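A protein chain is absent from this complex, but the other protein chains hold their places.
Entry: chain A
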Amino acid sequence: MRNLRLPGFALAIPAWVWLAVFFIAPVGVVFWYSFGYKPGLFGTHANDKLSLDRYLEVLTPTFFDTFVATMWIALAGTALCLVIGGPVAYWMAVKSPPAWRGLLLALVLVPFWTNFLVRTIGWQVILAPEGWASQAAQAIGLPAFDILYTRAAVLLGVVYNYLPLMILPLYVAFDRVGEPLREASRDLGANRLRTFWRVTLPLARPGIIVGVLLVYIPLMGDYITATVLGGAKGNMVGQMVAAQFQTAQNWALGSAMAVTLILVIVLSAGVVGALLWLVSWPMRRANRLVLGEVGS
């Protein structure tokens, strides 16, 4: 029967090989490039002298300011997604009529499954100063729209594009808490606010963290939204990295930026995750709730 005894990880070998060849190796090469330099006008990279100079260059204000700006957009976008999507996910999972929930989920998914470039262009049409929405606003006495190609438009675009990624895990998290627990909390005399703060929210915490990371991480690397809606003002790190490879032809500097971007993402995601954990720490101490087989 078991004449061929495979090691436990045998089934993972194809995926491992694939990722080794097309992820580890190429990213490793970029890591290597980042210690090199650009030799003259026509070379893209050279590695005969190794140094950390490219990283120091990334840390100069010219480039590092873009990192900071990107992080602000990403943090603000993630926070807005949480604030906007949180109540919707809560309503869908807890308050909406149960028969509607399948349909509501599908509705959240539809934009998620629509090409993200095309959705963004849809916003470009809506926000155009001479567009119909702007004219309608003027007709009722509001000023004409002039937010296209500003930071506000970029923020609107990223919130829009990543909102479903926040609502989905939050919905799952709120749903997982389950009606029986909330009922028990009310039966034990807790009012609604107390039930929310002490039962629903603490139990939904893992989902909140997943949602925050799902939005924050891709947002840090995104630059298409910013290009479409922000114009020249929507400069993001991704754009800067792309420019080093496509126009400036300075692969060494571009590589250092890419490595820095990964580091910034990992570090800041860790900090955000830790902060969320800390914020809810006093809450968890106050009420240790151990869920049995929920979520299996």
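Everything below uses one rule, namely that contacts are C-beta pairs under 8 Å (C-beta built on N, C-alpha and C of every residue); 3 or more make two chains touch, one makes a residue touch a chain; residues count from 1.
Simple rule for what comes next: contacts and distances are computed from a predicted model.
Q: Given that one chain of this complex has been left out, which of "Spermidine/putrescine transport system permease protein PotC", "Transcription regulator PadR N-terminal domain-containing protein", "ATP-dependent helicase YqhH" or "Succinate dehydrogenase subunit B" is its protein name according to UniProt?
A: Per the UniProt record, the undisplayed chain of the complex is "Spermidine/putrescine transport system permease protein PotC".
Q: Which of A:110, A:140 or A:278 sits in contact with the chain that's absent?
A: A:110
Q: Can you say which of A:37, A:67, A:90 or A:145 touches the chain missing from this structure?
A: That would be A:90, which touches the missing chain.
Q: Of the residues listed, A:58, A:201 or A:220, which one is in contact with the missing chain?
A: Going through A:58, A:201 or A:220 one by one, A:220 is the residue touching the chain not shown.
Q: Can you list where chain A touches the absent chain?
A: 1-2, 8-12, 14-16, 18-19, 22-27, 29-30, 84-85, 87-88, 90-92, 95-96, 101-102, 105-111, 113-126, 128, 130-132, 160, 163-164, 168-169, 171-173, 175, 191-192, 207, 210, 217-218, 220-224, 228, 237-238, 241-242, 245, 251, 254-255, 258, 261-262, 265-266, 269, 296
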